[in-house]
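With one protein chain held back, the other chains of the complex are shown just where they sit.
By written order: A, B, C, D, E, F and G. Residues from 1 in each chain.
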Amino acid sequence: MEVKESILLSGNPSCQGCPHSLGLRALGLALDDPVVIIPAGCSTIVAGIHPKATINAPVLHVPFASAPAVASGIASAFRREGKKKQIVVWMGDGGADIGFATISGAAVRNEDIIVIVSDNEAYMNTGIQSSGTTFWKAKTTTSPTGKSEERKDLAAIMLMHRVPYVATASVGYLPDFINKLEKAKKIRGFRFIQLHSPCPPGWRFDSSKTVEIARMAVKCGAWILWEFDGKLSFSPASRPYKDKMKRTGLTEYLRAQGRFKGIDDSDIETIEKNIDMQWKFLEAFENF
Amino acid sequence: MEVKESILLSGNPSCQGCPHSLGLRALGLALDDPVVIIPAGCSTIVAGIHPKATINAPVLHVPFASAPAVASGIASAFRREGKKKQIVVWMGDGGADIGFATISGAAVRNEDIIVIVSDNEAYMNTGIQSSGTTFWKAKTTTSPTGKSEERKDLAAIMLMHRVPYVATASVGYLPDFINKLEKAKKIRGFRFIQLHSPCPPGWRFDSSKTVEIARMAVKCGAWILWEFDGKLSFSPASRPYKDKMKRTGLTEYLRAQGRFKGIDDSDIETIEKNIDMQWKFLEAFENF
Amino acid sequence: MSVVEECLISKPSKGSAGKTGLWRTYKPVIKENVCNACMLCWLYCPEGAISKRGEKVEIDYEYCKGCGICSSVCAKKAIEMVLEA
Amino acid sequence: MSVVEECLISKPSKGSAGKTGLWRTYKPVIKENVCNACMLCWLYCPEGAISKRGEKVEIDYEYCKGCGICSSVCAKKAIEMVLEA
Amino acid sequence: MSGRTIMTGNQAVAEAVRLARTEVVAAYPITPQTVIVEKLAEMVDSGLLDAEFIRVESEHSALAAVYGSAVAGKRSFTATSSHGLLYMYEMIWWVANARVPLVMVVVTRTIGPPWNIHTDHTDLLTMRDSGWIIAMAENVQEAFDLTINGFRISEEVSLPYTAGMDAFQLSHTSEVVDLLEQQYVDEFLPERRQSYVFGEEAFTVGCIGPNEYTARLRKDTFEALKNTEKVVDKVSREYEEITGRNCGLLEEYRLDDAEYAVVMMGAWSGDAKDAIDELRKESLPIGLLKLRYIRPMPYKKIQKLLDGKQVLVLDRDCSMGAGGILGVEVKNCVEATNIIAGIGGIDVGVDDFIKMFRVFSEGKLEVEKNGVYWWPPEIYDKGMR
Amino acid sequence: MSGRTIMTGNQAVAEAVRLARTEVVAAYPITPQTVIVEKLAEMVDSGLLDAEFIRVESEHSALAAVYGSAVAGKRSFTATSSHGLLYMYEMIWWVANARVPLVMVVVTRTIGPPWNIHTDHTDLLTMRDSGWIIAMAENVQEAFDLTINGFRISEEVSLPYTAGMDAFQLSHTSEVVDLLEQQYVDEFLPERRQSYVFGEEAFTVGCIGPNEYTARLRKDTFEALKNTEKVVDKVSREYEEITGRNCGLLEEYRLDDAEYAVVMMGAWSGDAKDAIDELRKESLPIGLLKLRYIRPMPYKKIQKLLDGKQVLVLDRDCSMGAGGILGVEVKNCVEATNIIAGIGGIDVGVDDFIKMFRVFSEGKLEVEKNGVYWWPPEIYDKGMR
Amino acid sequence: MLREIVILSFGGQGGVTAARILALAAVMDGKYAQAIPQFGAERRGSLVKSYLRLSDEPIRRHSSIKKADVVSIFAERILNIVDIKNMLKDEGFTIVNAESGGDFCINASKIALNLNLVSAGWPIVNTAMAGAMANTLGIRKESVVKAIKDTFSGKVAEVNATAAEIAYEEVYECQ
Partner (left out) sequence: MLREIVILSFGGQGGVTAARILALAAVMDGKYAQAIPQFGAERRGSLVKSYLRLSDEPIRRHSSIKKADVVSIFAERILNIVDIKNMLKDEGFTIVNAESGGDFCINASKIALNLNLVSAGWPIVNTAMAGAMANTLGIRKESVVKAIKDTFSGKVAEVNATAAEIAYEEVYECQ
């Protein structure tokens, strides 16, 4: 493995074991010249406390719902100068709720930007409230007895926007995420990656387990790594789990997290069914 | 055909041959007790000029991006009273641009409302500007030489929201639209219908041709009628055109509209390819 | 009625845009002998200006805007569009 | 520097949250003899606190927050988490 | 829960909303308002509050949703702060023009950039033209009281009501609060009233039409808001009878015999009172006029109370290119000096006020007419790095 | 295109944006601003304007997009109106606090409900606290001139700039305009300047941090905006040298020897001038002070010009529960009577002004201090149905 | 001297365009002018009001015209549905697209039909009416023609210019 500096500097205000930090580090390893647009969210804090900044690249903080639009403007400006930098929107799943029209608008315009949703399945910066992507039955401060709705499948919805590149990734599989970024950076137009980002305080697990939990999600099939670049394919880490028999540890995955405390077997069965559905759905696409 | 009064009263300010009027009439024929929420758009005008109102039902005008959220609040209020009326959001494709986060949010919450996007493929009320759903190559005042991006596939995107009911419809096939509304009204939760609404001044065709143009769109396969209520199926009017050979008149469909003036054969070929893709995509779903 | 109601609440009534029959350039005229009262024109009239009185199909010329859709959807070609005087 | 720049522009530098090494409860300690310098821990350290000096893998204790991810991802089990004094 | 306890401002507001038997809550989280939302979600989830909680996807939708429930006749509540308030700004105007009663709490917070979560009253004051009734709490008790008063007043005059409370200084600070028993709240809050209810009758709300209708409606709103002065007087007297606590338009503190009068609002008024007590010990004749309501702005009362005094208006907010917002408004009816302080959450305490008031009374704050004085001068003098 | 022609306000603005060699335009349609957007889209499409046009999906995104292009160093433009302005309100504050120069035209329009597309200045004035430079055109020529001036001034002081123009009365009315040749505009508009450019250097804009930084930045903005008075003076003199047309902060019309002074802004000022000419014929000593800029608010100049006169402030806007917005502001520095008229687009013409001014000069408009007078009284007196 | 003109037409007849053409023509004559469309949503076929002001001095007012010096009526039918008197000054005059019924008359429809200026069944009378109005308002024929050619292009410009020229000549006093 080539050891190089990333853009994320040590001593920043992220929590111990923060998934956004993992993702931002990988981002810096994959892209040479990123310009990063960050709407409100934990990453706002991770990005540093004035007068010091965490990220060694141009970074612009922007209002919560605005990031892909601001990025569109920057893309226009860069185009007029022939500037070739990668314009990256780094946002949370909450940003994708309030800003969904903005993401969708930029996608429909096929703006030349990369939008990454670092998805920790809740509004963490404001203290763990339910978002669209919050897992069914997960306890948050606005769903104290567990969320009653299914999670929103952001990546699939973006796929239907018919943009040139859509992928899922996970902080448990950084080389895969880096690969995807490297592929994405060679494509022009709107690129979207949903990065699965288990959060220790938000999901209630020990800070040492961020990577482990992320991997459990993939192994039990609850988080599926795939990529669309004209054609949909499952990523190597997820490929084995097309075979349902190979998926393992759903119960362990759920029980390892405080947010699922009290979940019962019939709930787990329901979740399993939904997971099967999701695989079937993606397979239908794979063959399309 | 049973002749009854609809909710749309004569002598309202819609243009001659207005598709929204057709849609609203059908709405009134299908639902017994609708409550209609209308964000900014041509329908704002169609709804009447104070102190007279066009629609013989409770109607609430609301800000452009807010309709599904306002409807959510009304649904909560009705639920507390045990009131059983159908809450219908009647919006344009422009409302679905600026308000896409709002639609998506209500869908994710599975709110007990029907959202109908009467899609005339542009911002008509403000004078024919491009929207997300504007057809590729269509001339609008903000795309004077033809729109450069593909149209946004709203219904497919809503399908990915995994809500209980999603359908497309057309003002050229009102009995089909009425059927769908009748089916939708029996389902609880979030229901979405994208209604194809050719607009005489906006698309530049004679006011007598609204229905004709709408039917041409279906016959050439450019607009596909389908329905998802747990399972996706093609609607009777579109079913024949699964067979590509049966699709007819794409060139005629396009040339009948002033907005496509100057479109050339290679453009039409591209459009045909995209139409084929769309059918393939929906067929993949049909079998899923 | 309070000022709020007076200014914010509009009541359903025909002709909120006035007598829209005035907008017409062409006037739809039903050939009674050809019409079979299938009511397709009624269904597709965006104005709701067509109705059935007994077995007779009628057009409300006070409000019919003359769009011509009725004529175009009538399978029997029973509606003719006539230039207004 | 203008007031605008002074107040709005932050410069990249380590320790924007101070010496975050102070946050630790447990301290990661590398067993040099077990470590094979695969650098997995470097890749997955969310702080970027791990580096390679020559063939040696080093942890920057000034900033390492003690999350324990390095220890958990090390296939060789070469990192032990030790309670801070 | 009733009797004396300690609570944060956010908790107290949630408690007030519960006691008011609110039926629909929709809100979107934003620091430092979040706890209100969480508490209410919890109360609804646990059945402690028999209401619907709508987990909307933005503030625009939060106010839109409670607009929907309120216009359909249900007592409704939301809360927000800063960027959330700005994001729902279109809806703010809409609900006021639609004359729909509902209550919103605004936890006042600085507007970015830079991102800053601390108190500053500018966000709340962006609402001042729109037709909302606007109150501002000095402490947790007032946050609780005003929220309850809010439902009553809002429904009586058919206008939306907001109560502001300072970020952290009230929202997150635990203070002594005297709660109310349900039965008293029930007595104080009659059945919901509103000028029209949507959903049953076939009518349309908000059609375009001749301009005269808009104009008439605006004047009616203007008058309804002016009339709210009297309603606040009446309602706060009633509330005082029940609780012994007055939540009227204004609070006078040692103002009667004062030669110098300070005008301000919000949590730091408490610090100013302590400072005034100190200065009174030195026989400086200074007093305070605390604005508990900014809309309606009780000009006449203010003018009467300040007549003949040297007036200092303290703003924790700013209208760029004009002055402090309260400064501009108060100068409408009396001559005054204006200080902008505590901007961006800067801590301003008793010692600061003592200094300020002293300098002011010594006539050394003489700034250009319509200019303002920025406090504390030190931090503006030189660079900070 | 240059020389004298006739154009609507919307067309003239688009022309000014073209002449300024704007590089990025992002805007969202709303009546009555739409034509600006359409014209610019057409110019870009046809190559007449070498710029990028971003077809955003909302106003929030429109201002966000030009924020992006402007912060990255490009001359950028957007336009909006009413609900569009309210929908982008969060971004309005953001770009001002970020000190990014750009120009936006606001076609002033009534806020709903009821839906109403006619003029009313309240929308524009909701921006008055935020740090934007705010101008208001009287006629199509001024809309053209102010747009060009806007780029110059905005870039010189690193603050965003907006010019308002009345819905329909200017936006859709064709009037005589003297256009400028490109070379003069090029001379008048130097290379773009701004306080920092984003995109190349590794730094972060807008991090949270100690409150002092926020406070310092706010004071700096306040001062930059105050300083804009001088910049407007200077720039408008330069512009006058080139064009013979002055676009300074204020315009005096027969004010010198007037005993009665009217203060107002926008398209109806022209009608007021005609009315003044009529009344002067009757030897009523009345004059007009037209505000061409509302931010910075040139209090001192206003005070000096109005000193000793009987002042009438005319508002086509309203701050509910307080008064007309200009009324409140002007009363900050002089005593004045305040009329709110033309609300919701109500037509107010020469005859109305003659009546108003006469009644005023006869002392019959005496309203309660801080109260306002609603014009025309007829429409408020009784029901309308 | 300021002259205030109201044009009454049906949406789609081009009343606003006529006002703009006349304003432009007046400017070409060295005058000041202002053309104001009806404010609001205008639908094809609905009754539309447009305003035109002409003056030797800069025009400052922007309000609508309540009492006009001239009212121009683009369709004879309008005479039956609008109370023209009410919007005309005592000394004002009307000009109508009809054989009679106004102070000045012109059969603009016929001119349009003859030149095949038709859209969706309707004769497009705006340029003919502009020509006729120009004459009664003292605007030079060359200016109207030029204004029309600046407004339209190619063949359309030619035909419309011809319509205006014919009407300019043919307009006559009725009573």
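In this text, a contact is a pair of C-beta atoms (placed from the backbone, for glycine too) under 8 Å apart; a residue touches a chain by one contact, two chains touch by 3 or more.
What you are looking at is a predicted structure, and each value in this text was computed from that prediction instead of being measured.
Q: Can you list the shown chains that the omitted chain is in contact with?
A: Even though it is not drawn, that chain still touches A, D, E.
Q: Need a quick check: the contact residues on chain A for the chain that isn't drawn.
A: Touching the missing chain: residues 13-16, 45, 125, 201, 206-207.
Q: Just checking the interface: what residues of chain D touch the absent partner chain?
A: 17-18, 20, 22-26, 65-66, 83
Q: Provide the residue numbers of chain E that touch the chain removed from this figure.
A: Touch set of chain E with respect to the missing chain: 4-6, 117-118, 138-139, 166-170, 172-176, 267-271, 273-274, 345, 347-352.
One rule holds for everything that comes next: only the chains that are shown with their structure count from here on.
Q: Any chance you could name the chains that touch chain C and chain E both?
A: B, F
Q: Please name the chain that ends up farthest from chain G once chain centres are defined by their CA atoms averaged.
A: D
Q: So how far apart, in whole Å, are chain A and chain C when each is placed at the average of its C-alpha atoms?
A: Chain A and chain C have C-alpha centres separated by 55 Å.
Q: If you average the CA atoms of chain C and of chain F, how far apart do the two points sit, in angstrom?
A: 46
Q: Using the average of all C-alpha atoms in each chain as its centre, how far is it in Å between chain B and chain C?
A: 23
Q: Touching two or more other chains, which residues of chain C qualify?
A: Answer for chain C, listing residues that touch two or more other chains: 3, 6-8, 10-12, 16-18, 20, 23, 65-66.
Q: If I count partner chains per residue in chain E, which residues reach a count of at least 2?
A: Only 55, 57-58, 60, 83, 87, 90, 94, 98, 112-115, 202-209, 213-214, 216-217, 384-385 qualify.
Q: Strictly by the criterion at the top, what is the full list of touching chain pairs?
A: A-B, A-D, A-E, A-F, B-C, B-E, B-F, B-G, C-E, C-F, C-G, D-E, D-F, E-F, F-G
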